[in-house]
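Of the protein chains in this complex, one is absent; all others appear in place.
We call the chains A, B and C, going by the order they appear; numbering starts again at 1 in every chain.
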Amino acid sequence: MSQHSIRVGVVGANGYTGIELLRLLVNHPHVDIRQVTSRAEAGQPVSASLPQLAGRLDLAFSAPDAAALAECELVFFTTPNATAMHMTPALLEAGCRVIDLSADFRLHDAAVWSDWYGEAHACPELLGEAVYGLPELNREAVRQARLVANPGCYPTAVSLALLPLLEAAVADPARLIADAKSGVSGAGRKANLGTQFCEAGENFKAYGAAGHRHLPEIVQTLTAAAGSQPVLTFVPHLVPMIRGIHATIYAELNDTTVDLQALYERRYAGEPFVSVEAAGSHPETRMVRGSNHCRLAVHRPDAAYSGASRAVVLAVIDNLVKGAAGQALQNMNLMYGWPETAGLDNQVALIP
Amino acid sequence: MSQHSIRVGVVGANGYTGIELLRLLVNHPHVDIRQVTSRAEAGQPVSASLPQLAGRLDLAFSAPDAAALAECELVFFTTPNATAMHMTPALLEAGCRVIDLSADFRLHDAAVWSDWYGEAHACPELLGEAVYGLPELNREAVRQARLVANPGCYPTAVSLALLPLLEAAVADPARLIADAKSGVSGAGRKANLGTQFCEAGENFKAYGAAGHRHLPEIVQTLTAAAGSQPVLTFVPHLVPMIRGIHATIYAELNDTTVDLQALYERRYAGEPFVSVEAAGSHPETRMVRGSNHCRLAVHRPDAAYSGASRAVVLAVIDNLVKGAAGQALQNMNLMYGWPETAGLDNQVALIP
Amino acid sequence: MSQHSIRVGVVGANGYTGIELLRLLVNHPHVDIRQVTSRAEAGQPVSASLPQLAGRLDLAFSAPDAAALAECELVFFTTPNATAMHMTPALLEAGCRVIDLSADFRLHDAAVWSDWYGEAHACPELLGEAVYGLPELNREAVRQARLVANPGCYPTAVSLALLPLLEAAVADPARLIADAKSGVSGAGRKANLGTQFCEAGENFKAYGAAGHRHLPEIVQTLTAAAGSQPVLTFVPHLVPMIRGIHATIYAELNDTTVDLQALYERRYAGEPFVSVEAAGSHPETRMVRGSNHCRLAVHRPDAAYSGASRAVVLAVIDNLVKGAAGQALQNMNLMYGWPETAGLDNQVALIP
Partner (left out) sequence: MSQHSIRVGVVGANGYTGIELLRLLVNHPHVDIRQVTSRAEAGQPVSASLPQLAGRLDLAFSAPDAAALAECELVFFTTPNATAMHMTPALLEAGCRVIDLSADFRLHDAAVWSDWYGEAHACPELLGEAVYGLPELNREAVRQARLVANPGCYPTAVSLALLPLLEAAVADPARLIADAKSGVSGAGRKANLGTQFCEAGENFKAYGAAGHRHLPEIVQTLTAAAGSQPVLTFVPHLVPMIRGIHATIYAELNDTTVDLQALYERRYAGEPFVSVEAAGSHPETRMVRGSNHCRLAVHRPDAAYSGASRAVVLAVIDNLVKGAAGQALQNMNLMYGWPETAGLDNQVALIP
């Protein structure tokens, strides 16, 4: 690491998001990983359970401890929901900055948070301060943030796909549909029956059609863009692949003469991690496997069958990178004034 | 086979649909397979290329020949599009009945057919006679048919999911969306780059967002049900699995008080191959793997985000069975007055 | 079911083997399923958790109870190891016959059983009576058996591949290697981390290289065939697929002039479920998916590199069918004097 590096800690590094974050952090030029916590494996070398990091990260897991973590300038949480909120106040007080990859600080409204996550929020007073870390929306606020709420995977894909339409007010906010599909790693690293190889393999299903925790998060972002709460139906699906999210967005245009391709290209001009594909493209999840990119394409389906005013937007991300760990690095880069692509541009999509 | 069996021929049996048809036919109690044609393998035993049929089908492939096929009472076509239409008139004239699993006779309008399939139709005069073989819609007509156009895989799933809404006029026909996902076998048995294991595996993508050949077929069916042409956006996607179709349907209800569960259960009461799952269910494609069932579930998504009038319908089929070969058997059973489930009820879904 | 059917019970039907057994039993012409037990789901309809059986099996799960099961003429155990041995004595005493698909009665030596299964055997006095249900080896004994120990999946594939060589004494029993590969369903239906989709997918690994429970079972069978204990190295591997076992056998021939192809064809002539493929073939696991077949091929690898005396035998089965539930039906057919293929020949391999 360079002289200009910062001391970072990662709390709860044994899930897929944590593993992915470490994969990226060990290649970041300005990061000095000082603590990696895991209550279950405290005292064991990180490389014993994550041998792919041997030679790159020669630390032992420590038990999570706010006082000890306070030596870090920046602490990442890759913990289950409702964990980070218990340690974050002390860390902020101790002068740390925090990027939380869980859902604890994503919703502004503590009551809504409680409805979806099933318990009272431990520090509702921080919800107003937390910056929702979607750089393409909140870049300047992220730069100044003490506390970044790293967006969920589905919300990242769906929001990036819909923002141009809603910000430009060219689509009817009362007629939005997001049909989203995720690889199985989105379910986390837990021994569940439903995500066993023989249950999730060679299979496709929807889930949460009645409502999913990412829905209020998406709607909160879109409300800001649209100026009022849109009407959105969001149905997630489970794809028999490990990584990747594909969102298929259906919208109704207010103005059928709008040049959607130009609108999207203009909106994301200069964005290092959002690409607008050529008109007529169908981005594939593998095109972003292991990389921090979001790829978008806009379509106007056949008017003879779909009518003149329908729009379809396709978006792909790697749920563990742009949908989690990579976006967290992107936010860190903004917070410390480094190039936004530092530690991310050395990861080209793994194809095949 | 029993004394009451009929002589059947299968033209073009080397694709996935043809292989699947033979898998089912060899277990059908009333079928005597007399001819299996393949131009490329004429003279070779069928079991040389399809060893799973050894001992069950001891025939050699023959070259397709209308005169020879005329010994059969029933001829199935599992040929590429624009093939069956060239042999069908002669077969009908010779007194055969025909079930065509390709697209040649699915559209009533020869001009529309030409637009989507790229050539003039060879026997447009038969398009009026051909019965669209969706038993749940056209059971009585199938019984009498000389020529059955077996539905496409996407149209089967999407139509079964939408028929109850449109027939009962409870959904706005101007606001329909069908987001459909198919396993790779839907692309047929061809050496294409895009369906190579390393291209289609660990990957998810949309295709044909601008328009797909199954769209006019779906719309033709829905038009009959709705009384006028609906406005439908249909986007197909490729899932990294071998078999299965999942359709996710989004509709806007005219009447928010309608009991959708009851409506669907009533519409499909007594149907041997359509199951309406309990409210809140998410049917999975593996629940129908290798079987002729269609499983449906209806949802009313969270009104706080989706508004009060949205409906979501989920439908799964095995694209090679209910979406092709199994439905062809079901049609055959109707045509010959056998139990509709003959040769199909011995195939329980292979789980896992 | 026919008038000539028997009453059967299935104990522990919620794992993959039990589900597969029910899939096959509901299509068997002579079986009347009277009890399906599951302690966890007692009282619930079977079709609630196994909807694919709706309309085919209208029973509720019962709690396992020997007295109640005694109404059955035949009881199948698809329970975890060390379960069947506790109920079997009472069932036999009550006049039932038993087919145990677990490992409880496979080993003749109770001490060896205890070494590998970690507890004392509950009824060692039955180990001598139990017939090892590999029909190709013990057909006549199975016909008379009260208690059949249904073979393990790996032992079925490896034994069928090696029996001809050892019975004919053409291979050196001191130089045997079995490199075996299994789909993930062989690990059972449990929520384990190692068999999660994201852990077992896109991955290949060996396991149990130091020793696996199926090794003593294989060696016991081969010892009988060879006349003395052979020296066998057996390494199992986990393949990212749901079903299938592939065994690759390496042997050293005593006699390099032996016609292996003829030897194998002769050994398995007339066997309904073992096929010897043409010389030079490479059988594929999908060729037996869902079917009760074992497919074998023998090779003599290039003498310039391998020497003149090496033989390679390839064997494939579906681990859940010929390696478990299908073989159990085959054994039942023998026990009751029905055609050996009853209820099995209506299941052609599902390809693709």
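FYI, contacts are C-beta pairs under 8 Å (C-beta built on N, C-alpha and C of every residue); 3 or more make two chains touch, one makes a residue touch a chain.
Computed from a predicted structure; not experimentally measured.
Only one residue in the set A:E202, A:E217, A:E252 or A:D302 touches the chain that does not appear here, and it is A:E202. The chain not shown here is touched by just one of A:H30, A:H121, A:R175 or A:R243, and that residue is A:R243. Contact with the chain not shown here comes from a single listed residue; of C:A187, C:A226 or C:M241, that residue is C:M241.
Summary of contacts with the chain left out: across B:N27, B:S185 or B:T248, the touching residue is B:S185. Looking at C:V36, C:L69 or C:L314, the residue that reaches the missing chain in the full complex is C:L314.
Contact between chain A and the unshown chain involves residues 16, 19, 23, 26-27, 50-54, 56, 185, 189, 202, 242-243, 275, 277, 287-291, 293, 295, 345-346, 348-352.
Counting the whole complex, the residues of chain B in touch with the unshown chain are 16, 184-185, 189-193, 195-202, 240-242.
The chain not displayed touches chain C at residues 174-175, 177, 179, 181, 183, 198-199, 201-207, 209-211, 215-216, 219, 231-235, 237, 239-244, 246, 248, 250, 280, 282-286, 289, 299-302, 305-307, 310, 312, 314, 316, 352.
Quick note on the criterion: only the chains that are shown with their structure count from here on.
For this pair, chain A with chain B, the centres built from the Cα atoms lie 39 Å apart. The mean-CA centres of chain A and chain C are about 46 angstrom from one another, to the nearest whole unit. Residues of chain B found to touch two or more other chains are 202, 242-243, 289, 352.
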